[in-house]
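Note that one protein chain is taken out, while the other chains of the complex remain in position.
Labels for the chains are A and B, by order of writing; each one numbers its residues from 1.
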Amino acid sequence: MVEFFEQHFNFWIYVILMMIGLWAVIAKNNLIKKLIGLSIFQTAIILFYVSLGVKENSTIPILDHHAPAAEVSADPHHNDEPSETGNHGELHPKAGHENDHHADAHVGAHAVEPDTMANPLPHVLMLTAIVVGVATLGVALALAQLIYKEFGTLEENEVLEIIKGGEAND
Amino acid sequence: MLSKVFATIAVVITGGLLLYGVMDFPAFGDPHSPPNAGVKGGGESISQYFITQTYRDTKVPNIVTAVLADYRGYDTMFETVVIFAAGMAIFAILRVVGDNNDPTKKELSSDDALSQKGDHNRIIIGTTCRIIIPIVQLFGLYVVAHGHHSPGGGFQGGVLLGSSFILLALSQNLNAALRRFSEKNYFTLAATGILIYAGFGVACQILEKNFLDYGVLQKVLFTDGPEMARSHSMLGVEVGVAFTVTAIMFSIYANLSSRGTLKDGL
Partner (left out) sequence: MTDQLPAIIVLTPMFGAILVSLLGNRDHRICFPIVLVSLLISLGASFGAAQEVFSTGAINYFMGGWEKPLGIGIQLRIDALNALVLLVIGSVSILTAFFSIRRIGEKNTEKTPQFYVLYLLLCSGLFGITIAADAFNLFVLIEVSSLTSYGLVAMGSSRRGTHAAFNYVIMGTVGASFYLIGVGYLYMKTGTLNMMDIRSILQSNVDIANSNAVTIAFLFILVGIWIKMAFFPLNGWLPNAYSYCPSSSACILAPLMTKVSVYVMLRVMISVFGLEWIFSHAQWSELVVWLAVIAILAGSIFALAQREIKKMLCYLIVAEVGYMVGGAWLADAEWWGLTGTIYHIIADAAMTLCLFLAAGIFVRRFNAVEISDLEGLFKKAPWTSVGFVIGGLAMIGVPPTCGFYSKFYLIRGGIDAGHWQFVAALLISSLVNAVLFFRIFEIAHFGNKPAEGHDHSHDANADEAPARQEAPLNALIPLLVSAAAILLIGLFNGQIVELIRVALEDFSTLALNLR
């Protein structure tokens, strides 16, 4: 049971966050608070996915062009250099320019151990999911504004009462 | 009260089921978990392919951008469509159309925002933002263009560009921003962005390959190999994405802050 918690503590945290969000969506009365809950729920899912791709001692999935020429064995120092600082001088390794494609293939294949880089696929998926979440939030907020304009209140129970009152008058 | 009880029960059950599913997950950070290293019965691991072969296929060092714009470009295109649809939906829901279509011609002349009475704070904010906004835009353009080498790309740069306009609207007033980026313009820009993205794809189809198969564009882009064609096309589609995101971010702000009238913002 302890390893269940210890090795998967990230999943525990994200599931708890998701449930906080979901609780707010169902239980809260105010429409904006429901939306906040929805946001929390979606964000927790995004964090969950990103944590699927984590590897121990890995760096971000951006290739560093300081990678030395093909034949040298996987260079340990290239694990520690943060790849986002842009030292992009050495685009072509020392193998010579006439073998461009060939040499670059070596840059790709030899200098990169898959275990040194985080899994890029969840990042890609979550970029999409974030955008989708923003779009949905925008539409929901527009609807909330419209509800306020028409009903004068943002509390769900009051809105339902006004609707029922309106129906009784029909 | 009843809804809170019901919510608690529902949440406990759902959370319990989710954690039950987590029980046989690989440990956090395991480099040999199925997403990271594949599974015996399946094919080659996708993520390992991405990490090792992306540079060879596309000459783009940022693997995430390469996967986003090339391997999974179809998803990204529909993501852009989602943003566009959201902008359209907010317009359709909220916008009050009628005879107030040209807010910029109202008496509240925007440039005098700085000289409104009693609003001395606005001078500081207004002037500071006037200096910052071009820098933000420049940075936004940098983020779009540099997406191949550093974290960045169309969405991130587009949001920065859109927020520069929002900053203008916040620091002065909405009319100032709308004068520079009117409603007609931003919807046209948004549609153009998607047209650029889909245009790249259709160009590939015209050249007898599948949609978004950029390698075949080497004939049109005059590169000496499909890899550089992919790299350049990725930049092209990212620009398209940035256009759409910029326009729609600002349009969402404009509609939401003015409650659909586009007259006075926040």
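The working rule: a residue touches a chain if its C-beta (ideal position, glycine included) is under 8 Å from a C-beta of that chain, and two chains touch if they have at least 3 such contacts.
The structure displayed is predicted, hence computed values, not measured ones.
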{"item": "Of B:V39, B:I124, B:L138 or B:V220, the one touching the omitted chain in the full complex", "value": "B:V39"}
{"item": "Full-complex contact with the absent chain, from B:Y55, B:Y71 or B:F181", "value": "B:Y71"}
{"item": "Touch list for chain B against the chain that is not drawn", "value": "17-18, 20-26, 33-47, 49-50, 70-75, 78-79, 81-82, 84-86, 88-93, 95, 97-98, 184, 187-188, 190-192, 194-195, 198, 201-202, 205, 209-215"}
{"item": "Contacts of chain A with the absent chain, listed as residue ranges", "value": "18, 22, 25, 31, 34-35, 38, 41-42, 45, 48-49, 52, 121-122, 125, 128-129, 132, 135-136, 139-140, 143-144, 146-147, 150-151, 159-160, 163, 166"}
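What we mean here is this: only the chains that are shown with their structure count from here on.
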{"item": "Distance from the mean Cα position of chain B to that of chain A, given in whole angstrom", "value": "14"}
{"item": "Chain B-facing residues of chain A, complex", "value": "4, 7-12, 15-16, 18-19, 22-23, 26-27, 51-56, 58, 60-65, 83-84, 86, 88, 101, 104-105, 107-109, 112, 114-115, 117, 119-124, 127-128, 131-132, 134-136, 138-139, 141-143, 145-146, 149"}
{"item": "Touching residues (chain side chain B, partner chain A) in the complex", "value": "3-4, 6-8, 10-12, 14-15, 18-19, 22-23, 25, 27-31, 33, 35-37, 45-48, 50-56, 59, 61-64, 67-68, 72, 75-76, 79, 82-83, 85-87, 89-90, 93-94, 146, 149-151, 155, 225, 227, 252, 255-256, 259-260"}
